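Below is a slice of the complex: some chains, not all, each in place.
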Amino acid sequence: MQFTAKDIAMLLNGTVEGDALVAVNQLAKIEEAQQGSLSFLANPKYEQFLYTTNASIVIVNNSQQLTAPVNSTLIRVENAYSAFTLLLEKYNTFKLYKEGIEQPSFIHETAKLGENAYVGAFAYIGQDVKLGNNCKVYPNCYIADNVTLGDNVTLFPGVVVYFDCVIGSNVTIHSGAIIGSDGFGFAPNADGSYTKIAQIGNVIIEDDVEIGSNATIDRATMGSTVIRKGAKIDNLVQVAHNAEVGNNTVIAAQSGISGSTKIGARVVVGGQVGFAGHLTIADGSQFGAQTGVNSSIKEADKQWGGTPYLPYKDYLRAHVNIRRLPDLEQRVRELENIIKDLKKDVQ
Amino acid sequence: MQFTAKDIAMLLNGTVEGDALVAVNQLAKIEEAQQGSLSFLANPKYEQFLYTTNASIVIVNNSQQLTAPVNSTLIRVENAYSAFTLLLEKYNTFKLYKEGIEQPSFIHETAKLGENAYVGAFAYIGQDVKLGNNCKVYPNCYIADNVTLGDNVTLFPGVVVYFDCVIGSNVTIHSGAIIGSDGFGFAPNADGSYTKIAQIGNVIIEDDVEIGSNATIDRATMGSTVIRKGAKIDNLVQVAHNAEVGNNTVIAAQSGISGSTKIGARVVVGGQVGFAGHLTIADGSQFGAQTGVNSSIKEADKQWGGTPYLPYKDYLRAHVNIRRLPDLEQRVRELENIIKDLKKDVQ
């Protein structure tokens, strides 16, 4: 897996400055790059590194001027950042390329695999499961009966999808994520014990969704828990039964969404945020890390923080005031003393 | 999997009103139901839906009176809600029915399976493991040496149970939950490093417990971490070594219980709550989401919230006061100004 400056310049439609035959086998940041690495310079702030880097090849903008000698081979392109991002993607596609059916795996006779499938060893594909084209089911994944996957779905090792769930196209689910386990629903009995409420709904994950490692998304009691198109969910996030996550909404690690809460579109949720149940959250809302949301939000595109949550600015101001509390208490005590004296004077 | 109104009425000991041969193949809420669905009406608040629903069959109370024409076939029963819950259960039992030993699986020659066992492909059952009757061990589960399971235990795909743990009857553990991993115990050395303290205890899970996806329950250092009868633990909950969760206690997602803390019976814990170590929490305590509990609670049946926790009402009042802090500071400033003037007047 070696590429010359010439190869890469052809791919990027760029021009080589320096040794066109120098070869690289990895990508690195310009300040950390070793010999054999390819890097890039887009931000003029980092120009200094261009003259000191050990990278064998550096991609630069066509407009980049040189103010000192450069040891690396340069590849000049219109937009160095975009060009490098393209290489990152190609590199990863190459690294992650897998196809074929490894043995032993378990594929039910009624399951339908699409074209170009990868099914890893010890993966389990149940009855009536349908996979679109170019799906990758890594080892130790479990896909229960009657699950449907669209095209270009990747399930990394150890993903579990319970029965009847529906997953769209271009979806990536990282290791250990659990899709469609039972919602947490129990009816209290007179003696203090609980009776389980059967959870017969499912989870629907629309296109272009990514779900992080060890995240949990519970099936609906009835109906569906829904993750809408383009949503991105980080590691260890909990989405409870009948909840909904809107289009292009982003949820950072360890946040939790309680049952039946509907998060709107374009919402940005920091880490360790919690939403109570049965809420509706307006589109474009933004939540600082560790926010606690205990009521619905109707106004779109506002920022929030704190537990219970406040408008973000009020939250910051409240915390400044909390720090000043000992000082405020002291001021009140002084006033009380002055007034005691004043009353004496006046009487 | 089609059932007619006549079939269902017989099962529920109800009477049919309308086409007794109409068939359904799914269950749905009355307001969302499509043709081919069975639904129910129990709460008079939703009576309007009875006249507009697309459900093919609706279960109603014997006492239900009709004030407009109905398109669906009705099944009249004594208690529509109970009847529907019964159907939910039967539906789920049917959907989740599995039996037999799938290949390849790993069952140690000394392991004892009970009657009517399901062992999925790629499941691992270690030395001297004992399973009661009607246990389901889904694919990719791992049951270590010397583990005992009671009757009617379901381990969904990817559950791990470390050695020596004991699980009672009627226990359900969802995918990715880890039972019996090492407690987090390390003794500090003089040079700043740590020496691991071997964790040789186990986890005991009593009857009628349900544990959510990706929850973690650590084994005791010595003795047992115990989850008592009827407790319900949600996804991504952490229970540390030597902790105890009481009878019929309910713990919502992402909460954590530190080492050696004993949670009483009938306790209700919201999401993302944290308990410090070595605490004792009284029976019937209730904790709002994100509460931080840093001391023992002796009084039973109280409600708590906030970090560090306060009586729930005090917590709410404190937060109202926090929001009013800028206002309070302003009032103090005004007093200071008035008093400055007063002092001048008096002097």
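Every chain is named by a letter (A and B) in the order it is written, and numbering of its residues begins at 1.
Assume a residue touches a chain if its C-beta (ideal position, glycine included) is under 8 Å from a C-beta of that chain, and two chains touch if they have at least 3 such contacts.
Given the structure is predicted, the values throughout are model-derived calculations rather than measurements.
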{"item": "Assembly copy number, counted for this structure file with 2 shown", "value": "3"}
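By definition in this document, only the chains that are shown with their structure count from here on.
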{"item": "Copies chain A and chain B - rotation angle from C-alpha fit, nearest 5 degrees", "value": "120"}
{"item": "For chain A paired with chain B, centre-to-centre distance based on mean C-alpha positions, whole Å", "value": "25"}
{"item": "Residues of chain B defined as touching chain A within the complex", "value": "27-29, 32, 85, 88-89, 91-92, 95-96, 102, 104, 120-122, 138-140, 156-158, 172, 174-176, 208, 210, 212-214, 230, 232, 234-236, 247-248, 250, 252-254, 265-266, 271-272, 289-290, 307, 319, 322-323, 325-326, 328-329, 332, 335-336, 339, 342-343, 346"}
{"item": "Residues of chain A defined as touching chain B within the complex", "value": "104, 106, 122, 124, 140, 142, 144, 158, 160, 162-164, 176, 178, 181-182, 184, 186-187, 192-194, 196-200, 214, 216, 218, 222-223, 236, 238, 240, 254, 256, 258, 272, 274, 276, 292, 294, 307-308, 310, 314, 317-318, 321-322, 324-325, 328, 331-332, 335, 338-339, 342, 345-346"}
